[in-house]
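Note that one protein chain of the assembly has been removed; the remaining protein chains are unaltered in position.
What follows is chain A.
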Amino acid sequence: MKAENLNFDRFDIEKVRADFPILGLQVSGKPLVYLDNAASSQMPQAVIDRIVQYQTAEHSNIHRAVHYLSELATREYEEARVKVQHFLKAQEAREIIFTRGTTEAINLVMHGYGRAFIGKGDEIILSGLEHHANIVPWQMLAQEKGAILRVIPMNDAGELLIDEFEALFNEKTKFLALTHVSNALGTVNPVKKMIAFAHRHGVPVLLDGAQAAPHQPVDVQDLDCDFYAFSGHKLCGPTGIGVLYGKAKLLEKMQPFQGGGDMILSVTFEKTTYNVIPSKFEAGTPPIMAAIALGAAIDYLNGIGLANIEAYEKQLLDYATEKVSALNGVRIIGTAAKKAAVLSFEIKGVHPHDVGTILNDDGIAIRTGHHCAQPVMQRFHVPATARASFAFYNTRQEIDKLVVGIRKVQEMFS
């Protein structure tokens, strides 16, 4: 959606900000400027209220008892699953599995699919942009099975090299695990094209959508990805809840991830018959409250519109990029043509942790460090970066404060 098409009637920034009580906070005696949304987003009152309502009048265990509360909680939990289904445009609700977060979703695929279908000498393709959550599980699998990891390189802008990607495929390629949007640099990968290429080689694809789902409309059927993972807490929901979407035919042939209650049809000491999907992958009591709150967060975001959010955040990123590029001695790391609202940078001669501490003194919250993406840091020869990441409730005025803060850091260290 182009910026000029932004529906401003539905996107009143002051009204949006008023929905988030935490944005009224003072930090170090200054109004909070929260620019760490790629790490975790804030929660609107509607979601907080939903949590309170659930805990006040709806809580019980689900899928168990026949009493009123259990039936109510079960219905709300399953309705949340349907909300996620529609959010991702999945074909069926049973293709939605609730997990603890993106990390657990990826680990589920590694255990359930990888351990069953990837063997010695097989190759798994990852990109150089991956978060550790989409590297380490595959490395563990490779070590266990004697499989091999192949890495898609990137250029100096932080864009994956598609020719090199295509050249990695051969008859041993068994899986592609790829981030939709880079958490460290903001690069939006051309995933649809890449998935189509992988499928021509019969290779299934998992997308790490942790940084994409909160910021743009996602249609898993249009993308044709086999798996899609995202986290609730980056999407205005609570921590402890995430989603794995998987194509039903794949989920059905996968092994369970964890054993326990709810994932079984019958148990004897001789044999257990597993439940159907999605229950097969939801052993034990799930995070019921968090799943219902995630449903409320999706309702909230739908009320604003993901396309509106994407367009507004693009404006913020363009503004921030222009302002920060104009500063001497500041290098933006990650300059892909297509980026989500992430601005990673380094200030010459100043360690990012010092930048973060000094900005904090002005109430500005950014992330500093390797962003759980050490291979990205190595690619750009930096130990760490400072990262400002925006959400639809941020403003240009907040970006101005960031720029003033960067100048102060430079003065102190000059």
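Note that in this section a contact is a pair of C-beta atoms (placed from the backbone, for glycine too) under 8 Å apart; a residue touches a chain by one contact, two chains touch by 3 or more; residues count from 1.
Criterion: contacts and distances are computed from a predicted model.
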{"item": "Among \"Copper resistance protein B\", \"CO/xanthine dehydrogenase FAD-binding subunit\", \"Nitrogen fixation protein NifU\" or \"ABC transporter permease\", the UniProt name of the subunit that does not appear here", "value": "\"Nitrogen fixation protein NifU\""}
{"item": "Among A:D262, A:D299, A:D354 or A:D400, residue touching the chain not depicted", "value": "A:D354"}
{"item": "For chain A, residues in touch with the removed chain", "value": "28, 350-354, 357-358, 360-361, 368-370, 377, 383-384, 412-413"}
